[in-house]
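There's a structure below that I have some questions on.
The other protein chains are all here in position, but one chain of the complex has been omitted.
Here is subunit A:
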Amino acid sequence: MTTTPDLTAEQRTDAVRTALAQADPGRHRKDRVMTVIIYGAFVLAMIPLVSLIWTVLANGLERFDWYFLTVSMRGVFGGMDAGGIYHAIIGTVEITLGATLISVPIGILTAIYLVEYGGGMLAKWVTFFVDVMTGIPSIVAGLFALSLFAFFFGPGIRLGIMGSVALAVLMIPVVVRSTEEMLKLVPNELREASYALGVPKWLTIVKVVLRTSVAGIVTGVMLAIARVIGETAPLLLTVGVIDSINYNLFEGRMMTLPVYVYRQYSQGYVPCNDPSAVCIEDINFQRAWAAALALILIVMILNLLARLISRYFAPKLRG
């Protein structure tokens, strides 16, 4: 307290009253300025997002229909009013699923090691290399998968599974990092509660730690999937390009949505010289935009699924 001792009790009370009644105009001004800046930043950040969605919808909706989703590009040429992305959807879904099946077990087991068992030099090195892996350019991951398979099957090999491997290289660090954070969030008290009941460590990890954090882990995995599902360069290298449907990850080239978009866009305008046939000059651009829209929708559906799953597994207070 800094009140001067020679003030009477009433004078002190008055001083407190005036101090309480005084407003600080400077702080109000600062508050308003900061509010404007923060809202401004928000609007600024929203502009590209809204513009992106708007552009994709405006350009993509024209060709986006059931026919487009259910046919491939087999036998489609020139400015024909035909062709679709069925083969690319199959490719994207299978290759991404393959990448998830490879990276999720590795990623989660690594995170379990780091959080539940690690602590020594090995854990430090693993953490370091996971960080390094996070920064690997996707094209390098593609080259890695390419040279790995070329080593065993000879040069010129193109397989769906090669794309899965390349994407898995990109996914693993993301899965490790997010799972690690989620496992760290599980209170130690729960592990101790489980040990005190005579539950062995591995069962504690599986049934208490993983069960408690599964919602966050699922979200992390979904983010990792969203990160790689739009990758183009490594897939172009490892999976190649094809116009017809290929369901088999382990045989032959496959088409994927990002590569499809790239391919269509790079083909450019179609010269329409024959007036007797139906010919759409910008058919390739239309297909590219519609495929882009499909890709965005797939990512959105995955996100929604992740939310549903994590809500289902999340710890609850009220049943």
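FYI, a residue touches a chain if its C-beta (ideal position, glycine included) is under 8 Å from a C-beta of that chain, and two chains touch if they have at least 3 such contacts; residues count from 1.
Heads up, the rule we're going with is that contacts and distances are computed from a predicted model.
Trainee: For the chain that is missing from this picture, which UniProt protein name fits: "Phosphate ABC transporter ATP-binding protein, PhoT family", "Succinate dehydrogenase subunit B", "Fe-S cluster assembly ATPase SufC" or "non-specific serine/threonine protein kinase"?
Mentor: "Phosphate ABC transporter ATP-binding protein, PhoT family"
Trainee: Sort through A:V76, A:I106, A:V126 or A:L190 and give me the one touching the missing partner chain.
Mentor: Checking each option in A:V76, A:I106, A:V126 or A:L190, the one touching the absent chain turns out to be A:L190.
Trainee: Which is it among A:P25, A:G135 or A:G198 that touches the chain not included here?
Mentor: Answering carefully, the residue with contact to the hidden chain is A:G198.
Trainee: By the contact criterion defined above, which parts of subunit A meet the unshown chain? Give residue numbers in ascending order.
Mentor: 119, 187, 189-200, 203-204, 207-208, 211-212, 313, 315-319
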